[in-house]
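Missing here is one protein chain; the remaining ones are kept as they sit in the complex.
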Amino acid sequence: MASSLDSMYTEIIFEHDKRPQHAGLREDFDSEVHHVNPSCGDELTMRLLIEGEGDDALVKDISYEAVGCAMSRASASIMADLFIGKTVAHAKKVMENFEGAMKSRGTDAGDEELIEDGVALLGASKFPGRVKCVLLPWKAYQALIVEAQAKHETDAPEAGEQA
Amino acid sequence: MASSLDSMYTEIIFEHDKRPQHAGLREDFDSEVHHVNPSCGDELTMRLLIEGEGDDALVKDISYEAVGCAMSRASASIMADLFIGKTVAHAKKVMENFEGAMKSRGTDAGDEELIEDGVALLGASKFPGRVKCVLLPWKAYQALIVEAQAKHETDAPEAGEQA
Amino acid sequence: MTQHLDANALREQVRLLGRDFGGTPLTYLDSGATSQRPESVIAAEMEYLRSANAAVKRGSSRLAELSTDAYEGAREKIASFIGAPDAQELVFVKNATEALNLVAYSLSNGGPGIPAHLTLREGDEVLVTEMEHHANLVPWQEACRRTGATLRWIPLTDDFRLDLSQLDSLLTEKTKVFAFTHQSNVLGTINPVQELVAAARAVGALTVLDTCQSVPHMPIDLADLGVDFAAFSGHKMLGPTGIGGLWGRYELLAQMPPFITGGSMIEIVTMEKSTYAEPPARFEAGTPMVSQAVGLAAAVDLLSDIGMANVAAHEKQLTQRALAGLREIPGIKILGAAEGPERTGAVAFNLEGRHTHDVGQVLDSQGIQVRTGHHCAWPLHRRYGVHGSTRASFAPYNTLDEVDALVAGMHRVVEFFARFN
Partner (left out) sequence: MTQHLDANALREQVRLLGRDFGGTPLTYLDSGATSQRPESVIAAEMEYLRSANAAVKRGSSRLAELSTDAYEGAREKIASFIGAPDAQELVFVKNATEALNLVAYSLSNGGPGIPAHLTLREGDEVLVTEMEHHANLVPWQEACRRTGATLRWIPLTDDFRLDLSQLDSLLTEKTKVFAFTHQSNVLGTINPVQELVAAARAVGALTVLDTCQSVPHMPIDLADLGVDFAAFSGHKMLGPTGIGGLWGRYELLAQMPPFITGGSMIEIVTMEKSTYAEPPARFEAGTPMVSQAVGLAAAVDLLSDIGMANVAAHEKQLTQRALAGLREIPGIKILGAAEGPERTGAVAFNLEGRHTHDVGQVLDSQGIQVRTGHHCAWPLHRRYGVHGSTRASFAPYNTLDEVDALVAGMHRVVEFFARFN
C-alpha cells in the first residue's frame, strides 16, 4: 500500500474520529453555521462562543456535530482542541499557517509549533480531492468568527468609543 | 471554373431570374403562404388558385413575389409555368419526380417528360447547400395546395355526396 | 455483430486503460460517471477536423456542405441507434442535464399559441421519483417554482424499487408531466417503463425518460418504450463530453416553444419579434458541437458493432460477479437489490462504520477508481439512511479480472481499517 496513504491515515486521525474532542452541540454560543460538502453530502453544524472584542477576544467554546469521513471529523476535533482557550488572533495565525500547508500539495510542512496536532491532518494535502474534507471545519470557523464578532459589536455599541 | 458550376448556372436560369414567368401577386387566389429560408433570409410569398375538387382540380394560377438567389427565383418561375393549367394530380407527379431528382445529389436525372424545364434546375442537386433554395417554391406549393383544397371542401360541403 | 464481447480487444482501443500510477495498474470502475473514449472515437473527430470542419448549415461553400453532412449524418446514426422513428426528432444538446432542462423550461416558458397540454400552470402536477439523479429532479423543482405547479414523487420500497402501491393517487388527471429514470445510477434498478407509460397515458400525462444509464448499457428502442421524451449523454457511452441528445415525439417538439435562443434556431428576426424554425433546429441555438457529434456517431458505430445485447450480457456478468464477491465481505451492505433481471450496471455499497471517502481512498491506493459520495442522488441515499455510498460501475471494456480486483481491494480495505480498531 502506498506510503502516502499511511501518512494520511494514522492512529491519531482515528483516535479523533472515534473519540472526537469537544463534540456535541452546546447551548451557549454566539454564532452557528451549517456547512456541507456538496460533492459527498457531508454535513457539519458548528457553534462558537467568544469572550471580549477584537483580536484579543478569547475562544471560549467550539461545539459541533460532524457527519463525514475520518479526515473531516478528525479535523473538526483537532481544530476545536487547538482553538479553545486561545485568542482570536492566535487562532487566525494557526489558521493561515494550516491552510497554506494544506493547499501546498505536500510541499509546505507547516509550522509545528503553531499547528501542533494539526500536523497529523497534513497527510491529506497530497490528495487534492480530500483537502476540502479537512478544511470544512476551518471554513466553518471563519464564518463563525465573523458573525460572533459582529454580534459582540452590536451587543456593546460603545466598544469603539471606549477604546 | 468547375463544370458543375456551369451546369448549374445556365442561360435558362438567368432568363427566368431576369424575366420570371407569372411573377407578381394577383388578387384572385384560394390560399397564400409566406415562406423564408432562415439561413439566408430569402423570402417568398406565393398564392394559388384552383378550380374543382380532388385530384382532378385544375391549377388556375400561381402568383408570387420572390426575393432570393437566381436559383430560387428561377425555380419559382419554372414551377409556376409547369403547373398552371395542369391538374393537381399531374402537379403532384411532377413534384415527386422533381424532388427525388433534386435530393439525389446528381445521381437521379429526373424524368424530362414530366419535369420539362425543371431539368435546368437540377444542376443545383450537386450542391446540397443550394437544394433548399430550389425547393423553397415547391414546398410553398405543397402548403398552398393543402390549404386550397381544404377551402374548396368547406365552400362546397356537398362535394363528397355528389361524388 | 460478434457473438460474445471481447473486452480485451476493446481495451486495446482505449489507451487510458493501460496507464498505471507509479507501477500500480489502473482499474477504472467509474464508467457510470463518465466512460473512456476509444481511439476510433478520437480518430473520427480528428479526421473530421482535418478535412471538413466548418460552420454547418450555412450557405454555399463546400466545407459547409461537408460539415453539414457530417453533423446530419451523425444525427441519423444516433437516432437510429436509440430507435427514434425520425432523425429530426433528435435534438443535440451538451449533456443529458441540458436535455432535461430543455423540456422543463420549454414546458414552463409558455408564449403565444402554445397549447395547454404543453404549458405548466398552477394546479398542474409534475411527478418524479425518489430515485432520480439531481438532473431529473432539480429542473422540475425549478419549473414548479416558476409556474406554481406542484411537484410530487413516487417513494422507494425497502427492496430498492419504486413503490407503486399508491400510484393511482400520485399519477392523476392533474399530472401534466411524469419524469423518471430508466435505470437508477446508484441502485442499478431498471424501472418498468412500459407499465409506467401506460399509466401516464391513461391520465394524459407527458412522459420524460432519463436514459443516461440505459442507452449505454442495453438495446433501446424508444418508439417501443412509448415515452414522449428521452435524454442521454454521449460521454457515458464511449463518446465525447459536450454532446448528448434529447429525443422527443415530433408532433410535441413542433408545438413547443424554444429554450435557448439565438442564431440558427430562428425563422424571421426583427428587432421587435422573432419566429422560430422547425425542430430540431428550433432547439439548437448557436454553433453546435459538430466534431463531438461526429465522435458520438463513431461511438455508436462501435457499440453497434459489439452489439448492445452483448454489452448488456457482459455487464450483467460483471454485476453478478461483483455482487457475489462483495456480499461475502463482513460489514459490507449493498445499496441495491440482489442480482436479477431488473438490476444491472452499477453496484453501490457501504462498509459499516467507515465513510465512503475513506473506503474510496484506500481503493485508490490500489489503483481502483470508484465513485464515492451521493452520486447526485442525495434523496435516494437519505431514504436508505446513508450519507453516501461507494459505487463501482461498468462499461463494455471492463473485465471479470477487474471485478475480482475490486473484491480483493475491498478485502484489503477491511484489513487496512482493522489496524485502527
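Labels for the chains are A, B and C, by order of writing; each one numbers its residues from 1.
Throughout what follows, contacts are C-beta pairs under 8 Å (C-beta built on N, C-alpha and C of every residue); 3 or more make two chains touch, one makes a residue touch a chain.
Keep in mind it's a predicted model, so treat the numbers as computed, not measured.
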Displayed chains contacting the withheld chain: A, B, C
Selected from C:M46, C:A223, C:A337 or C:V414 as touching the chain missing from the view: C:M46
Identified contact with the non-displayed chain, of C:E72, C:E142 or C:D163: C:E142
Where the missing chain touches subunit B, by residue: 1-2, 4-5, 8-9, 11, 14, 39-43, 67-71, 127, 130, 133
Contact set of subunit C toward the excluded chain (per top definition): 15-16, 19, 21, 26, 28, 30, 33-34, 36-37, 42, 46, 49-55, 58-64, 94-98, 100-101, 105, 109-111, 130, 133-139, 141-142, 145-146, 151, 153, 233, 235, 240-243, 258, 260-264, 266, 268-274, 285-292, 356-357, 360-361, 363-364, 369-373, 376, 378-379, 382
Touch residues of subunit A, complete complex, unshown partner: 36, 38-40, 127-130
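FYI, only the chains that are shown with their structure count from here on.
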Chain centre separation in whole Å, for subunit C relative to subunit B (CA means): 44
Distance between the centres, which are taken as Cα means, of subunit C and subunit A, whole angstrom: 39
Junction residues of subunit C - those touching two or more other chains: none
Shared-contact residues (touching 2 or more other chains) in subunit A: none
